[in-house]
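For reference, the structure is listed below as structure tokens.
Every protein chain but one is kept in place in this view of the complex.
For chain A:
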Amino acid sequence: MPVLAKRIIPCLDVHAGRVTRGEQFGRAEDGGLRDVGDPVGLAARYDEEGADELVFYDITASVEGRKTLLDVLRAVSDRCFLPLTAGGGVRTAEDIRGMLLAGADKVSVNTAALADPDLIRAGAERFGSQCIVLSIDVRQTGPESWRVFSHGGRRPTEWEVLDWARKGVELGAGEVVCNSIDCDGMKGGYDGSLIRLLADALPVPVVASGGAGKIQDFGEVFLSGHADAALAAGILHSGEVVIPEIKAYLRTQGIPVRL
């Protein structure tokens, strides 16, 4: 019986050098994002609190945005000694390389992989499956059906979530992050059935994203959603709950965590 700890992963959406937060993939240009802090300072706080990993997304996905994200990665990896994942606007194997060199341990791909799935294969062959994360944005379209969206949740694709996730893993993705657009920022809990569908079917770790609103939601997504890790943003950034509190609760539920 593996005793791998379930991971709690703060997610930092970086826009114009600041960490921002929205709801249901709100966009900066519509004023749908709130500034919640400085990425390096926030990262240091999470490191201190015992985060198991940190995820940084460049949500501007422009050339300028990518440069800013690399600066953030360098600054964070200079002082925080925990695993870092970076993503947002990754189009080529060179983009992946740039993020790894700046201090990321894993790089997540999303829209560009949908346009050209071979990006996953190229990345996995060159840098190893363990550092290629497939990030998938979905909306529920039926009782047991979730459609994959590209372009930051703006465009529907032809893919059903499980088919795309399987394809990505087959091409070499070593981990899958699944973001529920419906649940994002709504604080009503993770989409447990979505996460369980993927976690039970895929041979790689599955990270749940979107919907954490209270401590019990984490227990739920590990126990009934079978997630390997849970991403959270809003409730952590605001300080509504802190990581040690989440982990202490998970431990009372018999869920293995690193304290």
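Operating definition for what follows: a residue touches a chain if its C-beta (ideal position, glycine included) is under 8 Å from a C-beta of that chain, and two chains touch if they have at least 3 such contacts; residues count from 1.
By definition in this document, contacts and distances are computed from a predicted model.
Trainee: Which protein name, taken from UniProt, belongs to the chain you can't see among "4Fe-4S ferredoxin", "Imidazole glycerol phosphate synthase subunit HisH", "Sarcosine oxidase subunit delta" or "ABC transporter permease"?
Mentor: Answer from the UniProt record of the missing subunit chain: "Imidazole glycerol phosphate synthase subunit HisH".
Trainee: Determine which one of A:Val36, A:Ala104, A:Val148 or A:Ala212 touches the chain that has been left out.
Mentor: A:Ala104
Trainee: Which residue among A:Ser62, A:Thr92 or A:Gln130 touches the omitted chain?
Mentor: Considering all chains, including the one not shown, the answer is A:Gln130.
Trainee: With respect to the chain omitted from the figure, which of A:Ile136, A:Val177 or A:Val204 is a touching residue?
Mentor: Checking each option in A:Ile136, A:Val177 or A:Val204, the one touching the absent chain turns out to be A:Val204.
Trainee: If the missing chain were put back, which residues of chain A would it touch?
Mentor: 1-5, 7, 47, 50, 52, 77-79, 81-83, 97, 99-105, 127-130, 174-175, 203-205, 228-229, 258
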